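Note that one protein chain is taken out, while the other chains of the complex remain in position.
Chain lettering (A and B) follows the sequence in which the chains are written, and residue indices restart at 1 in each chain.
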Amino acid sequence: MAGEYSVVSLFSKIWRTGCVTEPLDPHSQRPLEIARQIEAKTKNILGRSLAIREVDAGSCNGCEIEITGLTSPVYDAERFGVHFVASPRHADLLLVTGPVTRNMEVPLRKTWEATPDPKVVVAVGDCAQTCGVFQGSYAIAGGVDKVIPVDVFIPGCPPEPADILLGILRALDRFPSKH
Amino acid sequence: MIAAHVVGALAFLVLRGAPARWVGAFLALIAGVFAILSSLRVLLSGISLAFAVSLSLPALALTFKLDPLGAVFLLLIGAVTIPVALFSIGYTAGHGAGGSAGMAGFMLHLFLLSMSLVVLAANVFTFLFFWETMSLASYFLVISENQDGETLSAGRWYAGMAHVSFGLIASALLIAALDTEAMGFDAIRNLAPAPELKSTIFILAFLGFGSKAGLVPLHVWLPKAHPAAPSHVSALMSGVMVKMGVYGIVRVGLDLLHGGPPWWGGLILTIGAASALIGVLYALMEQDLKRLLAYSTVENVGIVLMGVGLGFLFKSYNLLSLASLAMVAGFYHSLNHGLFKGLLFLGAGAVAQATGTRDMEKMGGLIRRMPQTASFFLVGSAAISALPPLNGFASEWMIFQSLLAGVRVPHPFTAALMAVAVGVLALTGGLAAACFVKAFGISFLAIPRSERAEQAHEAGGTMRAGMLILSSACVLLGVLPIAVTSLLSHSVDHLPGFAQVVPEPRPGAAEWGFGLKMQVPGSLSTISPAMLALILVTIMTAVLIGIRLLRVNRALRLGETWGCGRVVQTARMEYTSTAFAEPLRRVFGALFRPAQDVMIDFHPESKYFVQSIQYRRVIRTWFEEFLYEPLFRGIQGFAGVGRWIQSGSVHWYIAYVFIVLLTLLLIARWM
Partner (left out) sequence: MAPYLLELAQCLFALTLAPGLTGFLRWIKARLQGRTGASPLQPYRDLRRLFRQEVILSTNASWIFRFTPFIVFSSVVAVSFMIPLVAAPLPFDAIGDLMVVVYLLLLGTFFLALAGLDPGSAFGGMGASREMTVAALAEPTIAVAIFGLGVSAGSTNLGQIVAGTLSRPSETFSPGHLLAFAAIFIVMLAEAGRLPVDNPSTHLELTMIHEAMILEYSGRYLAMLEWAAQIKLLVFFSLLANVFVPWGVAVVLTPGAIALAWLALIAKLGFLAVVVAVLETRVAKLRLFRVPELLSVSFLLALLAVTTSFLVR
């Protein structure tokens, strides 16, 4: 099996590429600061372990694309002990995007109920706070905080992955201190 | 003498009406206790008990003898009879006290009595007489619960197969006893028939007994008849009666004929392995709880016969200590199977009575409504899946070890066969676990799938007592296997040719107290289920204590089942038994050859809106389709010819008699 998909070429490419994870947001002045802050916070609060359940409550998927960036090799949220899980039962942070549509109102509340305590909610994107361009639509139930208590809003349309990480960091303050 | 007491006690059941249930069950209980006591006595002392009811003709005398081999099976009968008797008190309460209930009670006793006497029989006539009584009594029991078409068809299948098997057994035994005066087993034992004759007798007997034991492809009656019978009778039929087939094979093959060439053992082993695999595969596809258990009986008898077949094989190579191990493994598994299959059938009976159905797709959520029955059924399911430290594991482990020892057979092909047999045994074990996860999980867990299941309530006290006894026995026999295996090995020692076995290499107490040690020349393996159970319990306690001591959050909140936020959860969203078995159905699709119909009704206006989807899938029962149906057609065609002979005219009949006489005379002359 010659060509670019052979075993040898795959691993030689891996070797040549090396680690591509970047410090947070190269344009910002405080990438390392954020990184250190997150590490320190999560270490204190949850032993640097955070499990995120992502809920799309009606978003245009712009925010989802940015959130996916968190798991990419470039942003690699996992290095901070942050990972996404498949069930709210396994999570302690809900990452909600989009204006809450009427159809997603009940599911969102059920997801929140299905997440064990202690937990926090982070609403990602402008829509999650103000419903954005969807404001006033008959299909919209309102912002995320109309349905479940939100700890942190992350503004932006869509917010960058680094901003999302920063928001997650701020949410960590909301965990009960005894934990 | 003790057996005589049993006989007397059983007989007068017929008399009463309402209290008959209690009296009858009590008497059966006593009979069971005596059966256990007398068989234990024989097994421990090694001395046979004998008595006879003589008639004028020696060949037609009823002679009985309880020897150690029979005692093993009498022990099984007794051990299952006691809980079944208890169970029947509550179970038959719903059946009314009419004549048919009394008849069923009478038949039950007759059935139990004839089974015990089959095991005790010491001559051909006695054996055949009680064998036939056993079949007839159980036939009436099969059709006693309801008389719908399915039950009657099951009864017909059963009666037909039982008589074919009776014919085979009778011819085998009569050929064997041809040269003896009184047709006693002792006399047959002292004969030494020619090898060809021996093999003919063995094949006839194996086919006859194999049909009773439910060996593939003679098993077809079993998954029809066992579920149709009332559940306590199913427990007896599946747990005990099929073992009479095993008893017969051992009695004729090893005892009366002193074993034979290696291919006997190879045949038993192969058919046993095939039955085990095919049985469990069909069990996996069933959604009728009792029929699932019946197919699983085919599987377990297969496993028992793998042990027995190995015993035959080793015997023919004169590897006596190995033969002894394999036979003990087979006997042990048949005892264990009697216990857990009895338990499971009683559990299934309790469930069927509570929900009014045997269809698992209509059950569910019963663990909350019948918590105790559920626990007992769980013990049975775990035991039959060979999970340690329960009894199923101990006996399957012994069979595995016997197969391992099989490489000592001085015949490379046979030795290599062992590896395949190990694979089949393991696959069977894995599939059985999948099958019983399904049986327990679908029927007892999650949300009820029907209204009847929702309104189900716990079984009565006596029924639970019966199940309690059996599940405790499953645990006890699993944890203390050595107590049983040493007892069972006595029975093998008394088989002809086994007396010279040195007592050392047999399952014995390992250094770990109540262990199980398989020592065969040049090899040694040990396990200790008791210690294993102890370790498991210790760790569990340690974990519980650890959770309390360490800073573990012990908060607990009730919530809905997570379903991705869907609005309501209904039973229709649950996995069904068909869905559960679907991956394995596909994997073994070549065997099942499922016929599949999907019917989709579209909305009249657009085919993108579906109104309803009907999905139907039928597993084909190959053996019926390709073996029995052509056979029946052939018989029917033959019978059509026969009808022509049956003209109804006396003249013709006289002519027939004349022709037959003439032919017979000619044959006699010619011979």
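Here, a residue touches a chain if its C-beta (ideal position, glycine included) is under 8 Å from a C-beta of that chain, and two chains touch if they have at least 3 such contacts.
Here the structure is a predicted model, which is why all the values come from computation and not from measurement.
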Next on the checklist: Of the residues A:R89, A:R109, A:K146 or A:R170, I need the one that contacts the missing chain.
Outcome noted: A:R89
Checklist entry - Out of B:T63, B:S316, B:S385 or B:S471, which is the one that touches the chain we can't see? => result B:S385
Item to check | Hidden partner chain, touching residue among B:L44, B:L178, B:A419 or B:A639 | outcome: B:A419
Checklist entry - Which residue, B:A483, B:A579 or B:A595, contacts the hidden chain when the whole complex is considered? => result B:A579
Item to check | Full-complex contact with the absent chain, from B:G253, B:G429 or B:G565 | outcome: B:G429
Next on the checklist: Give me the chain A residues in contact with the hidden chain, please.
Outcome noted: 7, 10-11, 14, 17-21, 46-51, 73, 76, 78-79, 81, 83-87, 89-90, 92, 114-118, 179
Checklist outcome for this item: Where chain B meets the chain that is not shown, the residues are 364-365, 367-368, 374, 378, 382, 385-388, 393, 397, 400-401, 403-404, 407, 412, 415-416, 418-420, 422-427, 429-431, 433-434, 436-438, 440-442, 445-447, 510-512, 515, 522-528, 531-532, 535-536, 539-540, 543-544, 547, 550-564, 569, 571, 573-575, 579-584, 586-587
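Please note the rule applied: only the chains that are shown with their structure count from here on.
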Checklist entry - What whole-Å value do you get for the distance between chain A and chain B if each is reduced to the mean of its CA atoms? => result 58
Checklist entry - Which residues of chain A touch chain B in their complex? => result 87-89, 104, 106-108, 110-111, 113-114, 116-117
Checklist outcome for this item: Residue set of chain B touching chain A in the complex reads 555, 557, 559-560, 562, 564-567
